[in-house]
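Note that one protein chain is taken out, while the other chains of the complex remain in position.
Read from first to last, the chains carry the letters A, B and C; within each, the first residue is number 1.
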Amino acid sequence: MLVVMRDHASRSDISHVVEVLEGAGAQAHLSQGEVKTIIGVIGDRETIYSLELEGLPGVESIVRVLKPYKLVSREFQPEDTVVTLSQGSSIGGGAFAAIAGPCSVESPEQMTTVARAVSGSGAAMLRGGAYKPRTSPYAFQGLGVDGLRMMREAADEFGLPVVTEVLDVRDAQTVAEWADVLQVGARNMQNFMMLDELGKMGKPVLLKRGLSATIEEVLSAAEYVLKGGNRDLILCERGIRTFETYTRNTLDLAAVAALKSLTHLPIIVDPSHATGRRELVAPMAKAAVVAGADGIMVEVHPDPERARCDGPQSLDMPGFEDLMRGLVPLMDLSGKHSGAAS
Amino acid sequence: MLVVMRDHASRSDISHVVEVLEGAGAQAHLSQGEVKTIIGVIGDRETIYSLELEGLPGVESIVRVLKPYKLVSREFQPEDTVVTLSQGSSIGGGAFAAIAGPCSVESPEQMTTVARAVSGSGAAMLRGGAYKPRTSPYAFQGLGVDGLRMMREAADEFGLPVVTEVLDVRDAQTVAEWADVLQVGARNMQNFMMLDELGKMGKPVLLKRGLSATIEEVLSAAEYVLKGGNRDLILCERGIRTFETYTRNTLDLAAVAALKSLTHLPIIVDPSHATGRRELVAPMAKAAVVAGADGIMVEVHPDPERARCDGPQSLDMPGFEDLMRGLVPLMDLSGKHSGAAS
Amino acid sequence: MLVVMRDHASRSDISHVVEVLEGAGAQAHLSQGEVKTIIGVIGDRETIYSLELEGLPGVESIVRVLKPYKLVSREFQPEDTVVTLSQGSSIGGGAFAAIAGPCSVESPEQMTTVARAVSGSGAAMLRGGAYKPRTSPYAFQGLGVDGLRMMREAADEFGLPVVTEVLDVRDAQTVAEWADVLQVGARNMQNFMMLDELGKMGKPVLLKRGLSATIEEVLSAAEYVLKGGNRDLILCERGIRTFETYTRNTLDLAAVAALKSLTHLPIIVDPSHATGRRELVAPMAKAAVVAGADGIMVEVHPDPERARCDGPQSLDMPGFEDLMRGLVPLMDLSGKHSGAAS
Partner (left out) sequence: MLVVMRDHASRSDISHVVEVLEGAGAQAHLSQGEVKTIIGVIGDRETIYSLELEGLPGVESIVRVLKPYKLVSREFQPEDTVVTLSQGSSIGGGAFAAIAGPCSVESPEQMTTVARAVSGSGAAMLRGGAYKPRTSPYAFQGLGVDGLRMMREAADEFGLPVVTEVLDVRDAQTVAEWADVLQVGARNMQNFMMLDELGKMGKPVLLKRGLSATIEEVLSAAEYVLKGGNRDLILCERGIRTFETYTRNTLDLAAVAALKSLTHLPIIVDPSHATGRRELVAPMAKAAVVAGADGIMVEVHPDPERARCDGPQSLDMPGFEDLMRGLVPLMDLSGKHSGAAS
């Protein structure tokens, strides 16, 4: 960390900063010019963080060379994390997992139909929403525990793990009874209490990037989960909010390539929410493989035009099958193998 | 609502949309050109919402003329909502309330010192953080219930209501025992389960705009609270996330003026978080009054340079006193009176 | 400037950076920790800039403490720049100037009508577009030289200076023959060749902030003009592009307050383009005064509903008169006087 002092900061202000740092057990290295003094700081991350040096007299700004995360970093763990589910599916370390299913669980028939199709097309996990985050309180909010049960039964029939969102921290235990992977939605990426709670549970977690979260914030949110002891975490790029209105969000594939170098955690891409347009799902899923993603999460519905949510961005089942077929040569080129249980 | 059909949509697709609408009790009005057909829809908001028409064959897009909220709108309630606290402070309908206090509660002495000062300067409510949302799990997270107690005792000594954040829906009842206004932070603006819960409690709520929330999303989140039966809701503009890095966020004062026309709810501005820079707090607080805000929320600390968080954006106590003095003539010009209990 | 070396950078990489710096006459101050080395650099701005140190081996990043501008800064010139026109109007240093007129010049009658009205209401300058930047090539592009003549004649009748946009650097001389202040539009803020050219002309310039320009980029663009020798420059905040769609742009009033401390140049606010909504023009113009602006630029049309462009954001003449009356007490409170020629 660097402490940049204001132009012509007084000796006493400079000494004071140095004292505060040394009092906390950190080392301070001065770099003094005629106008500017810079103080380089070496020491324990957590301690230095807690000093909140920005507030000291004469301090112009703090340049963080220290990152606000540790356990998630490649420096801390160079080898890829591989998350493996009891059904045999896995993701990370070369295993590429397609997670597929409808936006919301609607009926047992719908889930069985989808589970059969996506399993047949090579999906590694089944997704579906039982608790739906909706901007308007008047929109359909999901079937709740009934939905969880429908999804579980359909998944079990085809040996698929279940991925579903925990919308309320108070439901985490209930969801964990029915699901294999607990999803944190984009709007909850910085719901730190939920991250804390999920860090203490023994279930794999899928963390979606917030609508306007930076890469550093994604990794800091991930750190909350790992700090609780839970190492089975999957990150998900799902588009960020920009001025562009043609697509629902702006898919940030460079973030995927960047995250692969910054962290050992597996990263997937959700081209459905990122684009909001069915015709863009396949090209972006393909681009995701090539950019280094460890998986994709795609909305698939037996009849998208009758879907209770996100119809315009859902693939139908033949569309998903085509997509999966199209990914195979790209996975080969990228040195990935299917993470679906064989 | 308008349903815009694709160019040269078939008669059967058009008829199908009309049937779906009429089947749901809505009226459909066709506007047919050579290339385009547009279907105007009149009917019950909630019903039409649930139809998810985007998914029907031949539909290009849906243009919502219907807004996704109702109870919060000026059309539904033309007169201003006034939120009044048991201590006598009020906000809205001409009452301008300054809410002041430190980013985080640190000690009983700190809170008493601040409460005395801000009360003396005309603040209507005391704020402080007992549960702190922090990007990094290694940063100071607040004193919890101890902090709530310190804040309550300091506030009571000076007859001030307490505003503080509920970070975890599971703590809502506990916080409600100590506080007068329950704050929902920007990162939880779309934590719909918390909004739901707060809608059912009998305490006033302060809802901060999300980091990248549109005006319509703010109002939809507010609708969740009102839908639960709680009418005592205060909105807060606290800056949005943009590409600009000089300020911490970009304060959107036009949103304040816009919200005053769209909703009857009181709106305050948080110039501390919006700018992240102490020297910009006073000019933006003043501009907020003139833009139509019903109050401000300002970080005040007895010794900002030693604050445990947000030091660089906190005013010291003389700074706050100056600010309050500077606001008086602007409140007069804007037809506002102090919402502090007299 | 700080050169942050990569973790465990080699001694030879570090020495190489130091040599490059010293070879260019700069001083390098090392701050070495166990993991990180930071090199503080003191020396001539232009020289150091030209070194492009980011490319050297072992360099992780460059932290610019040096700003990319000089002549525009408050450090370089502490006292406010005042731009005075031959008609007697002025802006800056306490003089608050309202610039008003239609989006586009349409006819001699329109210009005379507007000039009479805005002059009577206290405007200091007349604006109008003769060359219009339009997103679509099929939209109305302005009357060109005919428009310039109409505007000049109307302005002269009421002793007003003329502000108008130079859309094409090849027209700069022509526009300068008819106008008093040469406007650079938002889409041309980084048209560096035009800035260069205007820097060499003897006419005051009004530079609008680019749609997604940072404060630092605005000041760097301004530096181009001053570097050419032209000191009569006015900056204009006109809203930036964000995800919000309710307003045309997001007015960044904190940037106005920030610019007042960073530069000596006068800053005005364009609430018409910033909001795109007539009903928000007056509240934002008022907020601008209080935020420290030296003027406003407002679209006024005799009959906004028949305006050839920007009707929805234009005030009619009584609306402008009301606005001006409303600004007076705020100018008084802010220690500003009218910049209109008396």
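Note that in this section contacts are C-beta pairs under 8 Å (C-beta built on N, C-alpha and C of every residue); 3 or more make two chains touch, one makes a residue touch a chain.
Because the structure is a prediction, the values reported are computed rather than measured.
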item	value
Residue of A:48, A:72 or A:251 in touch with the missing chain, whole complex considered	A:251
Hidden partner chain, touching residue among C:94, C:108, C:159 or C:312	C:312
Touch criterion as defined above, residue of A:160, A:280 or A:297 at the omitted chain	A:280
In chain C, positions touching the absent partner	45-46, 49-50, 52, 54-57, 68-69, 133-140, 167-170, 187-188, 190-193, 210-212, 217, 220-221, 223-224, 227, 241, 304-309, 311-312, 314
Hidden partner chain, residues of chain A it touches	212, 214-216, 240, 242-247, 250-255, 257-258, 261, 274-275, 277, 279-280, 283-284, 286-292, 329-330, 333
Touch residues of chain B, complete complex, unshown partner	2, 4, 27, 29-36, 38-40, 42, 63, 65, 75, 241-243, 245
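Note that in this section only the chains that are shown with their structure count from here on.
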item	value
Inter-chain centre distance, chain B versus chain C - centres from mean C-alpha coordinates, in Å	32
Rounded Å distance, chain A centre to chain C centre (Cα mean)	40
In chain B, residues with contacts to at least two other chains	212
